[in-house]
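Omission of a single protein chain aside, the complex is shown with its protein chains in their original locations.
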Amino acid sequence: MADKLTHFNDQDRARMVDVTAKKVTARFARATGQIHMHPTTLQQITAGHIKKGDVLAVAQVSGIMAAKRTAELIPMCHLIPLTGVDIHFHDNGHDTITADAVVKTKHVTGVEIEALLAIQTTLLTIYDMCKAIDRGMVIDDVHLVEKDGGKSGHFIFAQPDN
Amino acid sequence: MADKLTHFNDQDRARMVDVTAKKVTARFARATGQIHMHPTTLQQITAGHIKKGDVLAVAQVSGIMAAKRTAELIPMCHLIPLTGVDIHFHDNGHDTITADAVVKTKHVTGVEIEALLAIQTTLLTIYDMCKAIDRGMVIDDVHLVEKDGGKSGHFIFAQPDN
Amino acid sequence: MADKLTHFNDQDRARMVDVTAKKVTARFARATGQIHMHPTTLQQITAGHIKKGDVLAVAQVSGIMAAKRTAELIPMCHLIPLTGVDIHFHDNGHDTITADAVVKTKHVTGVEIEALLAIQTTLLTIYDMCKAIDRGMVIDDVHLVEKDGGKSGHFIFAQPDN
Amino acid sequence: MADKLTHFNDQDRARMVDVTAKKVTARFARATGQIHMHPTTLQQITAGHIKKGDVLAVAQVSGIMAAKRTAELIPMCHLIPLTGVDIHFHDNGHDTITADAVVKTKHVTGVEIEALLAIQTTLLTIYDMCKAIDRGMVIDDVHLVEKDGGKSGHFIFAQPDN
Amino acid sequence: MADKLTHFNDQDRARMVDVTAKKVTARFARATGQIHMHPTTLQQITAGHIKKGDVLAVAQVSGIMAAKRTAELIPMCHLIPLTGVDIHFHDNGHDTITADAVVKTKHVTGVEIEALLAIQTTLLTIYDMCKAIDRGMVIDDVHLVEKDGGKSGHFIFAQPDN
Partner (left out) sequence: MADKLTHFNDQDRARMVDVTAKKVTARFARATGQIHMHPTTLQQITAGHIKKGDVLAVAQVSGIMAAKRTAELIPMCHLIPLTGVDIHFHDNGHDTITADAVVKTKHVTGVEIEALLAIQTTLLTIYDMCKAIDRGMVIDDVHLVEKDGGKSGHFIFAQPDN
């Protein structure tokens, strides 16, 4: 493990890390997260799948749009022109929806934060659209799954042993 | 439990719910969330507390700023002029930081989403600033704690029994 | 017809008109517009209605989100907290989709521009999502249909005789 | 004509198309559009040309600024660093102003949407600045005129025969 | 002089001050600032006044638009729906342009920062548009001139004696 937070300058203040000399390479990141809800809430959402009123369609649009604006929200993130964003949903048939996001770029820094923000925004939009019927939903287990490209190489998430 | 997702119109498409006739009242919402990390990562962050380089200071600024932009990110959210945002941090001395946000307004709709977005952004900024040393951090247990004001009244989160 | 463009100051430069003294009232505006396309393009979009892949769902989310950001894009527009946005679609079964937007607020100025921007953005998103198969689409006949509330009162669009 | 909307993934949900492997090339797009108004309105605007109070100057600034923010508004658009935006106006001396926008980039995708959004915003700003004297203005005939660069090559708009 | 910075919470971290209980009143703020330049630069700008190519028209649009976005840029600022923004220019005929901005609202907090940001952005846009001929321009003497409304009452700037 590295021993230094690189986001600080010689006055011990935050800076945007200098990546001027880094190489442009193809990069991707995959992130995931879940939202737990009352079983009735999930039924209403999945019923919506069949009709046109589609909570997940709105949620997914919000996630894609948020990924593009990561640098506006996360102070030390570099602006990265993304080359692809794709979000998938799975549910456990009972009380949980899982969202997975893959984000790609060809740039000097990685897109981990973009993928994580896509997941967070997607899940929060689900919360927003269902809060009238269920304010107790919980967003959980949001983490990076995998990333590749760049000097730090390939990363695969290892579930911590609790 | 209500039986209807109010965010859909007669074409079964998403709409921004009409709140024109709702009353202006003082409202607040409190949300919470956690980020789990390697113990060494927490040590580096808390060491930063003592020096000026302060991960949590940056994270908290990002959370406050994000709360103000909720309506830009969450598609069906109404723009709400917030009257106060305050974020606190606690850590368990080992591997977890908890953030709590209180958001206030005097408006026709509530600020639950604003409080949740403040938490999500705060935690993601912690991830961003520490990812060079720990990409395996997990954001967890993000939920509304309490809200008050408005027609739907007082809500207190009841931890689901798993 | 009034004889003065109110958006200019005594140096003949643009200003944001002073509405400090205007009364808060409920206001709404309805706008409409069309996009013409190749008949095959419309077939592909309406086929999407039946499946989940739904061009219009994305278009409509974009229109609602754009309405909220009108003051950022249109230089002399006042920021208006909207209380409702609803967009409907109709197609002529051949080569044209019509979008209608209703925008509401309770504020000191009207929401005509918000409704028009919702329509423009909705139609442009349809263009964007179908441009790979049809770059010749034309956006047409975008205008205010009706507005009410405020000092200038009720307006209903009178189709000009060409 | 292609037979597939590329903006959907294997869950039939919208995605931002993956352009990671596309080549960086110089690209441009030219779009046009019109706003029809009462002849008196056009007189007031063109009188402004002579004095400093200049509706078209404000409109054109808004169009250039909007072009840069296309990816924020149109959900599946890639962020593209533009290398040039130029807008021209023509009027028919009676009741119509035409705006033309040329947008350029050196990037992996085209700038058609950017050019169309520049036109839409420019025309809507004209509407906004003149609405106090003419709410019946109509925005019309907004379309791509020409684009070049990239795999899909040169496109020139062919006026449909109605 | 007060002895406490109100923007900090009990963890000594920044917060957005709670203004929920403050009264809505009409408020205004006037700010000013200058940009010094090479005399030739001023000649080119003022020559532009006479022709249509007008640096100051663009600068002033940018200042009005920036005032509306103050809460996005200044972390602890409350979002305030502005009811008016007006910017004037004066030059000394030699090497300096002065900009004055008046910003108004009817809200629970004041608009000092909005007026100052309008001035800063206006002056920086002048710099941007002229930097090809003069990179040595200096922005100077940006301060609040006067504000009124709200509990803290009337303020008039007193030029410090240096």
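Read from first to last, the chains carry the letters A, B, C, D and E; within each, the first residue is number 1.
Note that in this section a residue touches a chain if its C-beta (ideal position, glycine included) is under 8 Å from a C-beta of that chain, and two chains touch if they have at least 3 such contacts.
Quick caveat: nothing in here was measured; it's all calculated off a predicted structure.
Student: Taking the whole complex into account, name the chains on display that the unshown chain touches.
Tutor: Checking the complete complex, the chain left out touches A, B, D, E.
Student: Given the contact definition stated above, which residue among A:76, A:97, A:118 or A:142 touches the chain not shown here?
Tutor: A:76
Student: Looking at D:5, D:29, D:42 or D:61, which makes contact with the chain not pictured?
Tutor: Of these options, the touching residue for the absent chain is D:61.
Student: Considering the whole complex, not just the chains shown, which residues of subunit D touch the missing one?
Tutor: 26, 56-57, 60-61, 64-65, 68-69, 79, 81-89, 104-106
Student: Under the stated touch rule, tell me which residues of subunit A contact the chain that is not displayed.
Tutor: 9, 11, 13-20, 22, 71-72, 75-76, 78-81, 107-108
Student: Where does subunit B touch the missing chain, residue by residue?
Tutor: The missing chain touches subunit B at positions 49, 52, 54, 57-58, 61-62, 65.
One rule holds in what follows: only the chains that are shown with their structure count from here on.
Student: Could you tell me which chains make contact with subunit C and subunit E both?
Tutor: Touches both subunit C and subunit E: B, D.
Student: Pick from C-D, A-B or A-D: which pair repeats the contacts of C-E, with over half of them the same residue pairs?
Tutor: Equivalent contacts to C-E are found in A-D.
Student: Let me spell it out: compute each chain's centre from its C-alpha atoms, then which one is farthest from subunit D's centre?
Tutor: Following the centroid criterion, the farthest chain would be B.
Student: Please tell me the distance, in whole Å, between the geometric centres of subunit A and subunit E computed from their C-alpha atoms.
Tutor: Centres of subunit A and subunit E (C-alpha means) sit 37 Å apart.
Student: How many Å are there between the centre of subunit B and the centre of subunit C, using C-alpha atoms for each centre?
Tutor: Spacing between the chain centres: roughly 31 Å.
Student: Residues of subunit E that contact two or more other chains, please.
Tutor: 57, 61, 65, 79, 81
Student: Line, ring, star, complete or other: which one describes how these chains touch?
Tutor: other
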